[in-house]
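Got a structure for you, questions after.
Missing here: one protein chain of the complex. Every other protein chain is in place.
Think of it as A and B in the order they're written, each chain with its own count starting at 1.
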Amino acid sequence: LAERVGCRLEGDGSIEVGGICALEEAGPADLTFVTDVRHLSRLQASRAGAVILPESASAADRPALRSPNPYLTLARALAVFQPADRVLPGVHATAVVAADARVDPGASIGPLCVIASGAEIGAGTALDAQVYVGANVRIGRDCRVFPQVTLREGTHLGDRVIVHSGAVIGADGFGYARDGARYVKIPQVGRVVLDDDVEIGANAAVDRATLGATRIGRGTKIDNLVQIAHNVQVGEDTVIVAQVGISGSSQIGSRVTIAGQVGVVDHVRIGDNVVIGAQAGVTKDVPQGAVVLGSPAIPHLEFKRQLASTARLPQLGKALRALEERLRALEARLERHGAPGEADA
Amino acid sequence: LAERVGCRLEGDGSIEVGGICALEEAGPADLTFVTDVRHLSRLQASRAGAVILPESASAADRPALRSPNPYLTLARALAVFQPADRVLPGVHATAVVAADARVDPGASIGPLCVIASGAEIGAGTALDAQVYVGANVRIGRDCRVFPQVTLREGTHLGDRVIVHSGAVIGADGFGYARDGARYVKIPQVGRVVLDDDVEIGANAAVDRATLGATRIGRGTKIDNLVQIAHNVQVGEDTVIVAQVGISGSSQIGSRVTIAGQVGVVDHVRIGDNVVIGAQAGVTKDVPQGAVVLGSPAIPHLEFKRQLASTARLPQLGKALRALEERLRALEARLERHGAPGEADA
Partner (left out) sequence: LAERVGCRLEGDGSIEVGGICALEEAGPADLTFVTDVRHLSRLQASRAGAVILPESASAADRPALRSPNPYLTLARALAVFQPADRVLPGVHATAVVAADARVDPGASIGPLCVIASGAEIGAGTALDAQVYVGANVRIGRDCRVFPQVTLREGTHLGDRVIVHSGAVIGADGFGYARDGARYVKIPQVGRVVLDDDVEIGANAAVDRATLGATRIGRGTKIDNLVQIAHNVQVGEDTVIVAQVGISGSSQIGSRVTIAGQVGVVDHVRIGDNVVIGAQAGVTKDVPQGAVVLGSPAIPHLEFKRQLASTARLPQLGKALRALEERLRALEARLERHGAPGEADA
C-alpha cells in the first residue's frame, strides 16, 4: 500500500488493513489518518491498526505511512480501498436517445435519461439516471454525470468532468433590454464550456453566454448551489465554494480561491492567485495575489484593522466625550481667570 | 372541532365551518385565525364565520376557538380540513426498480422513479414522480419524497421524513488534496443520515461524509436552498432557514435557530439553543444559548452597540474635528500670552 500511495512506511508493514476510517471509528483492521499534528493527541485513543501521518509528527505507536501531504495520501488510499464504480457500458432500455445522437459504445447511459439530437458522448463516460442532454451537447471521455443533471443544448464538457445532481448547465443568462417600463428578453444564444477535470456541485447553475461561451477552465472545482452568470470566464485550478455568485461577464483568474457565499459584481477581473474570504462582496477588479474580505471587499489587513476599530467604536465614543469634558473644564478655567497674558495686562 | 384541535370553544358551537381562510379571504362558512393580538383590529372587517384566537385576546364578536398556541391550533385545524393525500400503495408501471430492491407493499412509488439495487423502502412511504433512489438507500415508514428528489447511494432516512423537490441528498462532499497547483479529488465514501421527522426544503443540498456520516437529527427542519457540507452534524429540533450554508465538519446543537443566508465556517461547534441572526457569518464556536449577529458574528447586544456607533460615525468625525478646533484655539491663546506661570516670570 505504501508503494501505491507513494509513502514511506514506518513500523510493521505486514499488517493487513481492510478499510479507512476516521480516528474515532477505526478498528484494529483499519487505516486511519492524522492530517494535522494538532490532532495527534486523539491518535492514542484510536483503535486503528495503522495510520497516515505527516512527516513532521513524532514517532507513532503503530505502523504508519509517513507523508509530506497527508490529504493527498488519504485521497490515494481511498481510491485504492474504495475504487469508483466500474462503468458498465450500454444504454438503458428506458433512456430516450435521439436517432442522430452519437453515444460511444464504451459510454454508459442510465435509466430514463434523455439524449437529444446531435449530442455526442465519449467513451468511459457515465450518465446516471434521469440526466438530460440537450441538442448538440458534446461530452468527452471518462466524465461522470450524476442523476437529474440538466445539460442544455450546445454545452461542451471536456474529459473527466464531474457534474453533480441537480446542477443546471447552460440555462439562459439573465439578460433583458428595457422597453419603457417593461423588460424584453435578450435571446441567449451562446453556450457553456466546461474544460477537462472540472467538477460542478449539486444544484449549481452555470448559465449559457448571450453570445460566445461561458467558460470554466481546466481543473476548476465548483461547489454546491453556486451561480455562474452568462459570459463569465473562470481560469484553471480555481476553487469556488458553496453558494458563491459570480455576475455576468466577470473574469476569474487561475488558482483563485473564493470562499462560501461570496458575491462578485458584473464585468470585474479577479487576478490569478487571489483569495476572497467568505461572504465578501467584490465590487471592482482585484489584482493578482491579493487577499480580500468584507462587503464591499477590501484588502484583508485593512478589513481586520477596520473590524478592530469598529469593535472599539463604543469606547471611542466614550473617550471622545471624556476628552470633550476635560477640554470644557480647561476652557472654563481659562474663562474664569482670563488668559495668562491678559491677566497681566 | 374544538375537541379535535384541543381548544376551548367560546360562543355558538353549532356553526358549520367548511374551510380555513386568511382574515381577508374568509367568508361566513370559513374559520379564520388571529395568531397575534396586534392583528385583532383586522378581525372586525373579516366576514369569517368563526375564528381561532389567542387566550389573551378580548371577547370576540363571533364564535371563537380559544388557544394558548394559535399556530399549533391552526396546524391541527388545517390537518382536519385538508388531510394529506392518502398514499395509494403500489409501484407505477413506468418506475424502474432494481430486482433486489425491497419496496414494502404499503409504499407508493410514482411514475418514472428509479430505485437502484439494494434499496429499501418502508410502509406508508410515498415517492412522487421522477425520484432517484440510489443503491442501498434505506427509507423508513411514512416518509414523503416529492418529485425530482435525488437520494444518492447509501443515504438513510428515518420515519416520517419529508424531502422536497430538487433536493439532493448525498452528493459528494467538496474535498480535494493539493498536488502542486492542482486539486486531486478525495473520494467521498461516507453517507447521509436524516433522522425521524426531518424535513428538507426544495433544492437544498446535504453532502455525504468523506468517511462516516453527515447527520441531521430528529425533528430538524431545513428550508430551501440550504447547503449542508460533508461531515456536518446537526442536533434535534433545530431550524435552518433558506440559503444558509454550513461548512464541512461543523457541529450544530439541538433547538438551534439559524436565520436565512447565514454562513458557518468549517469545524466549529454551535451549542444548543443558540440563535443566529440572518446573514451572519459564524467564524468560531458559539456557546450554548448565545444569540449572535453580524459577519463575523458577535453577541447580538455587542452587534447592536457597534451598529449604533457606526450610524453615529459621521457625527463622531465632526465632533472630533470640532474638538480639535477648540483645542487649537486654546493652544494658540496660551501661545500668544505665554503660560500663566511663565507670564509671571
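We take it that a residue touches a chain if its C-beta (ideal position, glycine included) is under 8 Å from a C-beta of that chain, and two chains touch if they have at least 3 such contacts.
None of the values given here were measured: they were computed from a predicted structure.
Student: Per the definition of touch given earlier, which of A:I15, A:A79, A:A290 or A:L327 contacts the omitted chain?
Tutor: That would be A:L327, which touches the missing chain.
Student: From the listed residues B:Q148, B:Q188, B:T214 or B:N231, report the one that touches the chain absent from this view.
Tutor: B:Q148
Student: Return the single residue from B:A98, B:A129, B:V268 or B:A290 that touches the missing chain.
Tutor: Among B:A98, B:A129, B:V268 or B:A290, only B:A129 touches the chain that is not shown.
Student: Residue-wise, where is subunit A in contact with the chain that is not depicted?
Tutor: 96, 112, 114, 116, 130, 132, 134, 148, 150, 152, 166, 168, 171-172, 174, 176-179, 181-187, 189, 203-205, 207, 211-212, 225, 227, 229, 243, 245, 247, 261, 263, 265, 279, 281, 295-296, 298, 302, 305-306, 309-310, 312-313, 316, 319-320, 323, 326-327, 330, 333-334, 336-340, 342-344
Student: Given the full complex, what residues of subunit B touch the hidden partner chain?
Tutor: 20-22, 25, 69, 71-76, 78-79, 82, 84, 92, 94, 110-112, 128-130, 146-148, 162, 164-166, 199, 201-203, 219, 221, 223-225, 237, 239, 241-243, 255, 260-261, 278-279, 295, 307, 310-311, 313-314, 316-317, 320, 323-324, 327, 330-331, 334, 337, 339-344
What we mean here is this: only the chains that are shown with their structure count from here on.
Student: Indicate the whole-number Å distance between the mean C-alpha point of subunit A and the mean C-alpha point of subunit B.
Tutor: One centre to the other, that is 24 Å.
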